[in-house]
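This structure is in structure tokens; I'll ask about it shortly.
A single protein chain has been omitted; all remaining protein chains appear in their positions.
Our next item is subunit A:
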Amino acid sequence: MHVPDGFFNAAVSISAGAVAAAGVAVCLRGAKRELDDRTAPMAGLVAAFIFAVQMLNFPVAGGTSGHLLGGALAAILVGPYTGVLCMTVVLLVQALFFADGGLTALGVNIFLMGIVTVLVGWGVFRLITRLAGGRGGITVAAFVASLLSVPASALAFTALFWIGGTAPIDLAAVAVAMGGVHVLIGIGEALITALTVGAVLAVRPDLVYGARGIARPLELRGADGTSTVTPQEQADPAPSVGSRPFVFGALGLTLLLAGVVSFFASGDPDGLEAVGEEQGFLSQAGDHLFGTWSLADYGDVGGIPVGIAGIIGVGLTLLVAGALGYAARSKDKTRV
């Protein structure tokens, strides 16, 4: 699934890069809260684990085999922020040392395979575990979360391709094909994620980030029949869960904003181009207006208007991300 260079036009590559950078910046702050000063070694080892697990081929149907993306698995096991960081580092290492995924497409890859899979996976997981608690609920939630995270990533790819891909393809057909294939892959991913989470839950439930709420408090029973319930040690991370949906909602809004902004940013100059063509060739006007809009078949990607649009998109994204980071920081201070 690693997107190479030349797949998306410059505006989308830059916008996706800005969104990815903002997302990673938020996650760097969040991961420090999840893992405090252990961040670097723990996230590094978990990233190595994700990398290894991506090499673990499992049989799907009819003699074909697939392998994990691992976004949802990482989010459930080590938390969403650390999960995004681990996926980012895996993609970074793959692009730099294995030539897998283009350097200019690194932002797109981090957005699709790091941020989207973790956001969707963790969001669905939280939703279901809130409705159905307990160990069974967690396993079911892990299944559904990873099942949805893979097609969501594929559909995000399709949407990006529609906005700024370099090939003219019928959007609906691509969405159906990509979605269909990735639902199949998602089933494999879901099975293996749910069973992996279940296996870890059976041996070391304290390591599963997504299962923090279900640990029962330690109960000391004396010989004379008295029992004392010790206060839970992990009581203090609980309030921070309250702010997490807010931060993630805001992050989602940023992504949406950036996506919409970059759509308009890359759409507008082409609209102008279309008007120019309309005036030149009045007879083909109707055809061309639609053609240039939806097909993204623009000859010059490096022209000035697109560049300016890209910068506007980047500026807006950074502004929103900066405000978000500031909000997250001030919340932090009030809590401590």
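One rule holds for everything that comes next: a contact is a pair of C-beta atoms (placed from the backbone, for glycine too) under 8 Å apart; a residue touches a chain by one contact, two chains touch by 3 or more; residues count from 1.
The definition used in the following text is that contacts and distances are computed from a predicted model.
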Undepicted complex member, UniProt protein name, chosen from "Phosphate transport system permease protein", "Na(+)-translocating NADH-quinone reductase subunit A", "Cobalt ECF transporter T component CbiQ" or "Trifunctional nucleotide phosphoesterase protein YfkN": "Cobalt ECF transporter T component CbiQ"
Listed residues A:40, A:127 or A:218, member touching the removed chain: A:40
Identified contact with the non-displayed chain, of A:85, A:155 or A:211: A:85
Subunit A residues that touch the omitted chain in the full complex: 1-7, 10, 13, 24-25, 28, 32, 37-49, 51-61, 65-68, 77, 85-86, 88-90, 92-100, 102-104, 166-170, 173, 185, 188, 191-192, 194-200, 203-204, 207, 291, 295, 297, 299-302
